[in-house]
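Partial view: only certain chains, each at its native spot in the assembly.
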Amino acid sequence: MARQRGGMKDTGAMAQPVIEARDLNLVFQTGDGPVQALKDVNLTIGQGDFVSFIGPSGCGKTTFLRCIAALEHPTSGVLKVNGMSPDEARRRRAYGYVFQAAGLYPWRTIAGNIRLPLEIMGFSRDEQEERVKNVLQLVDLDGFGKKFPWQLSGGMQQRASIARALAFDADILLMDEPFGALDEIVRDRLNEELLKLWARTGKTIGFVTHSIPEAVYLSTKIVVMSPRPGRISDVIESPLPRERPLEIRDSKEFIEIAHRVRDGLRAGHGDAM
Amino acid sequence: EDVTLQLKWVTQAQFAGYFVAKDKGFYEEEGLNVTILPGGPDVAPTQVIAGGGADVVVDWMPSALAAREKGLPLVNIAQPFKSSGMMLTCLKESGVESPEDFKGKTLGVWFGGNEYPFLNWMSKLGLKTDGTDVTVLKQGFNVDPLLQKQAACISTMTYNEYWQVIDAGISPDDLITFKYEDEGVATLEDGLYVMEENLKDPAFEEKMVKFVRASMKGWKYAEANPDEAAMIVLENDETGAQTETHQKRMMGEIAKLTAGSNGELDQTDYIRTVAALMSGGSDPVITKEPEGAWTHQITDKALQ
Amino acid sequence: MRSILPVLTVIAAICGIWYLAAVRMNATWVYDQAAREGREVMLVDLVAETLTQERPVLPAPHQVVKGLWDGVAGQKITSKRSLVYHGWVTLSATLLGFAMGSVAGILLAVGIVYNRAMDLSVMPWAIASQTIPILAIAPMIIVVLNSLGVTGILPKAIISAYLSFFPVVVGMVKGLRSPDAMQLDLLRTYSATGAQTFGKLRLPSSMPYLFASLKVGVAASLVGTIVGELPTGAVAGLGSRLLSGSYYGQTVQIWAALFAAAAVAAGLVGLIGWIERATLKRMGMVR
Amino acid sequence: MIGLAVQGALILAGFVLDLRLGLVLMLWFGAWTLNAGLAETQSGLARRIVPVIFGLAVLALWEMSVKMWAISPVILPAPSAIWAQITGSLPTLGADFVQTFVKGALSGYLLGCGAAVLTAVLIDRSPFLQRGLLPVGNFVAALPIVGIAPIMVMWFGFDWQSKAAVVVVMVFFPVLVNMVAGLKATDSMQRDLMATYSASYWQTLRKLRLPAAMPFLFNGLKIATTLALIGAIVAEFFGSPIVGMGFRITAEIGRLGLPMIWAEIAVAAVAGSAFYGLVALIEKRVTFWHPSQRH
């Protein structure tokens, strides 16, 4: 069913490639033998793209994001971030990474959590305060800086974790199912806000999700993946405008893209349950 | 000059001579600065001196000779105690009237080097101690086994544990005692021992001469003034557990044991002790005649 | 707070059982004495006599309380008969030993967490080390230390440290390993150094584990000190009170020393609990 | 690499100061480097021999140090002497082991743990008793229980019964506290599930709460193994028959029989580790389902 198989060259040439993967392979050595998590992955992500990764559980979405962030190292193939190796890019602090769960440190206040990367990267005291303030405003959390994570609702925690990833102004924002644990209404709101933020900052965003509407609603480019071994089965350029009200989800284009994504997914899914 | 003395047991009138010598300034007069280390249930003076923790120790001759045979060359340099204060104390109701009655009974014994006189006596009586003839129990720190009737007899000292039994409310009429001295199995008790190689050092020898002289002066003073000596001991007791009556009574009994000694080791006593230890049947305490286990070198100079 | 009533009930029940047991266990002696004096014992006399013996097999609660009171308030606290004095001797060695043990435990844990070879080689032997009856060889250890010129409260403290380091190692290893992969990965995306990872993540997240094991460790180190005091010199400290009480058959003194030790233990554990609450509160980990 | 340089420098410094020190350092760092290398390999066998090498290195160092510095056997005997003693006095060691470990520690352990588990189940139904007993239990568990050893000897006589009694008291509270916590460890969803079946109290206990309590119980049981051995040996200080590991140690101190003492220590350490290992093995069998057993 999948339109394109892994190994295809994707054609959406953008302004300037921020992330470039060529024939990427990653094999995990486990107790039960090797697991091929990524196979022949080719992908180019341009400056200012919003790229969603969707696919069944275990297809390698997280693994690919982790490769980009140099948390995992490909077994073969070339991966360049801003023309450098991911490790190099990491040393230049190119990434803001948002994990599936908020993952705030419970012993730090919200402000303290956001300050964490700033402390590590050696920003000055004043600069730290300045940035924490700005970024709290950005995610609509002014006044909550002194609270501890557990005093906030799940949605607020997730926003704080996004603020943490934004605080040091990385070029690339990598988000691994950031809204997985939230209910639909809250999710809608955060989706809207994320879009606004993206529009405002022009960051390049890599975004993993399980939800088809979410992927379609947010992205300029949707990467559909299939498991065993993890490969890209489809890359869909979204024809939707950059400005997207929630109602767009009932439009014909939206439903069409959603269908294409679902088909791609179902093909890849097979027996995997 | 510094001297460290390791006692065999806790601070009590048994060691009055040394405390008196220290308190009355006898050591100071000799130019000595003496540190007295109290002992305890499982402090083996032999091990302390082997580890270099003391210059001179108070110990009983059986354990000193046993250590010597094990390769730790201890030498007796003075013997303030003339006679033995050890005995077995039995409850009359247990049916023990003479040593013949020990068979089949449970007897309490101190271990940690103090068991040799007992083992020697039993082998002399022809009693096996492995449970076939008598059951031996390692006596703890107190006289409870007798009070609780866990043992027919327990080891006591004339000056200490015996009185604890009496204090616990058992009258002397209910007790039968067997003194080692009376049974002819007495061995020498509290003597002063040093390492053989140290004695070759004239400076050390000189120090010991002074030490023994002052200590014996202390002992004789304690014999003459038992109550004052007991009070001095009491003042030196860090645990605060000793009582005045008990220490005064103990001092009285101790005086009887030190009475016959001017500090010099009596050779006939020594020979008797060695003979007793070697006669232990299949499992003698020492197997061969010790050599150089004692010397008059110090006392000769100290007591001239 | 709501557990005060149940606790009091349980304590009352224990006291009740204790009194009954005291009458029963001390009765033999009363009967024996009476037989020796040739008189009869009435039930009333029996109760009265069993609860007022000077050397009871089991002293009655009020006797222990009186022993404690005499020991604490009945003397100048500098007196050698004062439980406060002996308690202080024990406490100081315990604190020193506990400090040494926890520092050693924490360092070892850091080593184990950061060094695979240490992880593999030290842990099994740390377990084995705790099965060595150090308590039984305490006197020997003290002699050996003496021969090395280590004297005073240090030998006791070393035994106490030996007993307290193990719970600290185990708890601290668990604690330092408690951050999940995601929390660690977060710092890797910042390219944080090892020291930063330790200071900003591993250490703070190990705190709850650390305090839990410090409580176990401080209790163990008190046991170590007391055992170190038991057979060696019997000079001062609650252990030597226990011993000399035992030596002279002063059961009341034994029990008083035991309860004084219990109070010290409770105080120490309580103190650590208090520090724990204060620390965790500052860290926002108490809800 | 820096580590290697530092080690080399230390060894050199050792040789300069004292030839023997240099040798000792060399052996130590040699074994350590070997271990560090082995630890990095993925092979399970290599990793299993790492602790063995560590132990052998310690023994070798001990032997070397005793020989080279001519340490008196009265202070610290060499491992070879201890081994000779062990092989030479197997019957004595065996008898002591039976007396102290089997009769004293093991029987007390079984009794104490059994009683604690029963008590936990019994008070489990009474929140009042739990709230009363647990603080008291925690308090008693923090007590220097060894202090009761003389009392137990007074009460239960000098033979193994008093040792077992000490062990019972020592292991009771840690196991009780763990077991009570374990019985509470079911999550509310699991309990609600039983409620939707209208399961009786005993059914819930048997099918849910006892299995769920096992990981906690074994925590307590493992702590209790070391306590049991310590308790049994220490209690022998305060009176014992003339057999037993604690007895032998105190008796031999007076005779300067240091190799014998260390032989007993070795037996205690091996027996204790084996006991701990056995309980850990049973734990693995019983709580095979727990995440900590699966990684």
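Every chain is named by a letter (A, B, C and D) in the order it is written, and numbering of its residues begins at 1.
Throughout what follows, a contact is a pair of C-beta atoms (placed from the backbone, for glycine too) under 8 Å apart; a residue touches a chain by one contact, two chains touch by 3 or more.
Just so it is clear, the structure is predicted and the values come from calculations on it, not from any experiment.
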Full-file chain stoichiometry, since only one instance of each kind is pictured: A x2, B x1, C x1, D x1
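FYI, only the chains that are shown with their structure count from here on.
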Mutual neighbours - chains that touch subunit B and subunit C alike: D
CA centroid of subunit A to CA centroid of subunit C, Å: 53
Between subunit A and subunit B, centroid-to-centroid distance (C-alpha), Å: 85
For subunit A paired with subunit D, centre-to-centre distance based on mean C-alpha positions, whole Å: 50
Multi-chain contact residues (two or more partners), subunit B: 41-42, 44, 47, 50-51, 140-141, 144, 148
Multi-partner residues of subunit D (at least 2 other chains): 75, 150, 154, 236-238, 250, 253
Topology of the chain contact graph, where touching chains are joined (line, ring, star, complete, other): other
Touch list for subunit C against partner subunit D, complex: 2-3, 5-11, 14, 25, 57-58, 115-117, 119-125, 127-133, 135-137, 139-140, 144, 147, 215, 219, 222-223, 226-227, 230-231, 242, 246, 251, 254-255, 257-258, 261-262, 265-266, 269
Subunit A partner contacts - residues on subunit C that touch it in the complex: 182-183, 185-192, 196, 200-201, 204-205, 207, 283-285, 287
Complex interface listing, subunit A residues touching subunit C: 66, 69-71, 90-91, 93, 95-97, 99-101, 103, 105-109, 116-117, 119-121, 148-150, 168
